[in-house]
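Left out: one protein chain. Kept in place: all the others.
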Amino acid sequence: MKATQKVKRILDNYESDNPGTKANLARILMQGKLGGSGKLVILPVDQGFEHGPARSFAANPDAYDPHYHFQLALDAGLSAYAAPLGMIEAGAETYAGALPLILKMNSANSLATDKDQGVYATVKDALRLGCAAIGFTIYPGSEDQYEMIEEVRALAEEAKANGLAVVMWSYPRGGALTKEGETAVDVCAYAAHIACLLGAHIVKVKPPTAAMYLDAAKKVYEKEKINTSTLAARVRHVVQACFNGRRMVVFSGGEAKDLEGIYAEVRGLRDGGANGSIIGRNSFQRPKAEALAMLDNIIRIYQGKDVETAQSARAAAE
Amino acid sequence: MKATQKVKRILDNYESDNPGTKANLARILMQGKLGGSGKLVILPVDQGFEHGPARSFAANPDAYDPHYHFQLALDAGLSAYAAPLGMIEAGAETYAGALPLILKMNSANSLATDKDQGVYATVKDALRLGCAAIGFTIYPGSEDQYEMIEEVRALAEEAKANGLAVVMWSYPRGGALTKEGETAVDVCAYAAHIACLLGAHIVKVKPPTAAMYLDAAKKVYEKEKINTSTLAARVRHVVQACFNGRRMVVFSGGEAKDLEGIYAEVRGLRDGGANGSIIGRNSFQRPKAEALAMLDNIIRIYQGKDVETAQSARAAAE
Amino acid sequence: MKATQKVKRILDNYESDNPGTKANLARILMQGKLGGSGKLVILPVDQGFEHGPARSFAANPDAYDPHYHFQLALDAGLSAYAAPLGMIEAGAETYAGALPLILKMNSANSLATDKDQGVYATVKDALRLGCAAIGFTIYPGSEDQYEMIEEVRALAEEAKANGLAVVMWSYPRGGALTKEGETAVDVCAYAAHIACLLGAHIVKVKPPTAAMYLDAAKKVYEKEKINTSTLAARVRHVVQACFNGRRMVVFSGGEAKDLEGIYAEVRGLRDGGANGSIIGRNSFQRPKAEALAMLDNIIRIYQGKDVETAQSARAAAE
Amino acid sequence: MKATQKVKRILDNYESDNPGTKANLARILMQGKLGGSGKLVILPVDQGFEHGPARSFAANPDAYDPHYHFQLALDAGLSAYAAPLGMIEAGAETYAGALPLILKMNSANSLATDKDQGVYATVKDALRLGCAAIGFTIYPGSEDQYEMIEEVRALAEEAKANGLAVVMWSYPRGGALTKEGETAVDVCAYAAHIACLLGAHIVKVKPPTAAMYLDAAKKVYEKEKINTSTLAARVRHVVQACFNGRRMVVFSGGEAKDLEGIYAEVRGLRDGGANGSIIGRNSFQRPKAEALAMLDNIIRIYQGKDVETAQSARAAAE
Partner (left out) sequence: MKATQKVKRILDNYESDNPGTKANLARILMQGKLGGSGKLVILPVDQGFEHGPARSFAANPDAYDPHYHFQLALDAGLSAYAAPLGMIEAGAETYAGALPLILKMNSANSLATDKDQGVYATVKDALRLGCAAIGFTIYPGSEDQYEMIEEVRALAEEAKANGLAVVMWSYPRGGALTKEGETAVDVCAYAAHIACLLGAHIVKVKPPTAAMYLDAAKKVYEKEKINTSTLAARVRHVVQACFNGRRMVVFSGGEAKDLEGIYAEVRGLRDGGANGSIIGRNSFQRPKAEALAMLDNIIRIYQGKDVETAQSARAAAE
């Protein structure tokens, strides 16, 4: 399918990439219900690694089977599916070519004693498994942050040379950071900016809170009157930090919550100009029918077609 | 020997592997008395490294000779023999092609002061020695866990590219883990899941106890009413954590114990759907005749043909 | 454009370099308003990495867009533009061949807990992006200084072999160094000298203060009556430390300050024989028109054509 | 010289080695007065590295000259000469092909503050110098033991692939080990076993004392009534730990002592089935004539021809 004008304009921002990488970005942007719109909803399933299998899948035991997630992403019309090596290997043949895959290259686990991740996959793995992109987590602020940066440098260079796209999870953590600081708006924008500077094509961060963490930053936010009062405003600031929109940024869903909470958050992301959402636990921990309905509504929010958005639009028009 | 339908169905789960790796998995699954059944009994002999020669072999001094173990695995009709480099080298010619060999790549020893292992073999070693698989131990939770994960990543990638299978010993250890936590059912299932995510073809864990270790996991086990009351139930849970059975999982025998204890445990493993057992000290520390009798009975349990199983079946039928 | 005699004389000092590297040094020396004069003004934009996006760009939000900086350097007639990987990638096509680019290979960030930097780019990146030089920061004195030296050794060797130039930011930091010691004249000259010994073509240091840090050095400065009373005198000493002028040395502008402060400093640099300035925040944090006016005046200072210099010249002539 | 039946039987135990490595083992086993007997006496001269030149050579200043040791090993009819890089380089041409050389790859020194060794030679060095084997020391129990194991893995693999033999010095040291524990019989047998598991062709350990170190081992030695009452019995146990004799094990002489002490110890080694001795300081710290006489007597002990052995044999026969 030829890329739409909207997608072409996005691809034009990736000035240094070879046609292979651009083709893989196009595949992700042209996939599913949001295909061609420049918006993305991605399914990530690395929670088994991060939190263990029972905490991840016991609520919906069908999800123990790796095939479940490929099929869910496909049935929901999502843009891509991201998972660790073993999860991708287990469905690589059945779902070959069915949807863009993002091979997660590193993960942490709940038994760990330090703020780092183990790298367990290679660019060659991504190529032999037919993936469109590699995914890598960095922890800005961690004692191991420079080592993680050097790991992703090697992987990203090899990925780009081989026509793959690079997705970076940029999660401030460790070092002197407080729990609140991890999602503070100044830190979140900083983390997104670092991922862009490292050469990421798509950046994943958590939705920023209104908290401020670094004193030197706080002074500037106040002096320059940067609006951080609403989620939409904060997202707009993060988009600005992503090379003023020249790099795509998607936001994770965080802990499982109720539907209205999710929809409200997604509307905030959309209104702030986010390129999309990456929603794991909130998708696969619900019964499949419920998950499909929820994901459909999220997609409609990004399309500006969900009921509440339509109502507000109508109200505003009146 | 052409693979049985049962074996073919197992091989189909390894969607990303090349024919070379599938052939080696098939060799293991078609070997010995359980050949073709989809069940495995493996003889591992790395206790000399882990505990020293006297603690391992003095009870049955014939076992000091590396040939003894090849011959025992062969005479007992086992599925494969796993051992460190030197042990395999010492019988490589005499037993060339006689049975599938798993080259253990790393080991700890009783003199060590930290929770890590030394890597002492390479994929080239496995290839020049005619092995069917490499074996590697990870210690989830250890301070060195990410380094171990990165070591096995490199070895596993090279092994798969060269048509070998990958067996992972996943033993939680070190860091904040308590002794009880190492075999707690939540941790055991987590460890098995991590090995699957890292791309293992066959996972080896210890039989899980009814203990729970991680608080966040405990809440989920209780909320979702996950049955951990019997060994069979716990094994069923571990099998689920292994991609809902898409990856084979075998259980170690642990410390030497009496025959009835062993048989009861194996029946629990079988009833939980384990793919088999990996039995070291309980095999080679007995006189050979006794070991052969015991292994034959274990195999019969997996075949559903042992006396007690037959009696219960009869009782249930009446 | 053929190099001027002045530039040729500078190039002659780089006795061991291949024609490719000399050509790239010539490109930088022949670029912009100072082209051919042997003087340089470079625009560096790594503050987003070092201080975060808001602290860097909120004062002049156009600067969030990477294109802004390419265009600013071009419009101001500067000698080169230096920035991290992502910033260069984002304008690599639009500005291909328009001006010499220096790819910054490593950076620190404000969340870091140790005095080191992460290396996130490679010489291959510099080549595929059409850069003229690589840029690398070392922290003489830091606990990680020897590791940084070994990192730049590998990159510099590869860069030179591929016809690129090497620019080193030499910033004393960490270890036993006090804040005052970081810019003390003895330490600054030492840092510049180390960069030359490591094979840098262009050295970047901060303007030295009149402070002295190392006791053993202090005795020598007193005994040999080294003049450190004015900025010009101190810069002359740093130039001497750069192989008596055989290596180019440029000075950073430091924190944003008022125009008169900047001009006075630049006149001091010029009078001491500095090869030029490298001015980041003071450029891009002002509205573009103001920045262009300021940069034009700085260039005129280096050309000896600014008003105040002309006046003093006249006064002296009278 | 074609190998004797005795030597061929030994070579048969090295089932995985290529003809190049077997040829080098044969060269060592067919060299000197013990050639063809299956017994070895090796001259090692790394004491200069371990203890310094004066402590090693001042007692017999001729020994400062590297040629002295080649000539001593040759004149005494020994099996091989083992030494660090510089020592071998210094006589490589004069003694080319004269006797099998073992290139020591790593050493410690008396100034060191941790229990590790520096690796200062490569397999390519061994090849260009015409050596028959590489020698490497591991310190089982040391905090650095796994790193040492990983160093020897790389070197041993490359050595074997290039037709060289591998000799491992296995010296328990560091970590929690006490001085007494280093030579305790359980630890010594364990260390010898580890070297075999790592793929050594020839293992070097110190003569074990009657001490026991590890509690878990002690219980087994008592339960299984392992005889450790005499040196011969303990050596027999170590030989058993060396794959029941499938790997050669030689014993060091330890500190300089009187002749009767040395001969008694060698008789114990011989009676326990040791493959031989490796005698440094006791050889080269004596005047050459005395050293030759002593080494001749040691060789006669291994041949069963020394006076005291002959007398006891006669006494026993009467």
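As written, the chains take the letters A, B, C and D, and residue 1 is the first residue of each chain.
Following the convention adopted for this analysis, a residue touches a chain if its C-beta (ideal position, glycine included) is under 8 Å from a C-beta of that chain, and two chains touch if they have at least 3 such contacts.
Bear in mind that the values here come from a model prediction, so they are computed numbers and not experimental data.
Within the whole complex, touches from the chain that is not shown fall on C, D.
Across C:D75, C:E157, C:E180 or C:E290, the single residue that touches the chain missing here is C:E157. Listed residues C:I42, C:A200, C:V250 or C:V266: the one in touch with the omitted chain is C:A200.
Considering the full assembly, C:A241 is the residue among C:I10, C:A241 or C:I298 that touches the omitted chain. Residue D:R128 is the one among D:R128, D:K257 or D:K305 that touches the chain missing from this view.
Screening D:A23, D:L74 or D:A92 against the full complex identifies D:A92 as the residue touching the chain left out. When the omitted chain is restored, the residue from D:A23, D:V119 or D:L259 that touches it is D:V119. As for the chain not pictured, it touches chain C at residues 13-17, 140-141, 143, 145-150, 152-153, 157, 161, 172, 175-177, 186-187, 189-190, 193-194, 196-200, 214, 216-217, 220-221, 224, 226, 237, 240-241, 243-244, 246-247. In the full complex, chain D makes contact with the omitted chain through residues 48-49, 51-55, 57-59, 61, 64-66, 84-94, 107, 109-114, 116-122, 124-125, 128-129.
In this text, only the chains that are shown with their structure count from here on.
Put simply, chain C has to spin 145° for its C-alpha atoms to lie on chain D, with the angle rounded to a multiple of 5. Ranking every chain by how far its Cα centroid lies from the centroid of chain A, the top place goes to D.
Taking each chain's centre as the mean of its C-alpha atoms, chain A lies 37 Å from chain B. Computed centre separation for the pair chain A/chain D is 60 angstrom, with centres defined by C-alpha atoms. Within chain D, contacts with two or more other chains are made by no residue at all.
By the definition of touch given earlier, these chain pairs are in contact: A-B, A-C, B-D.
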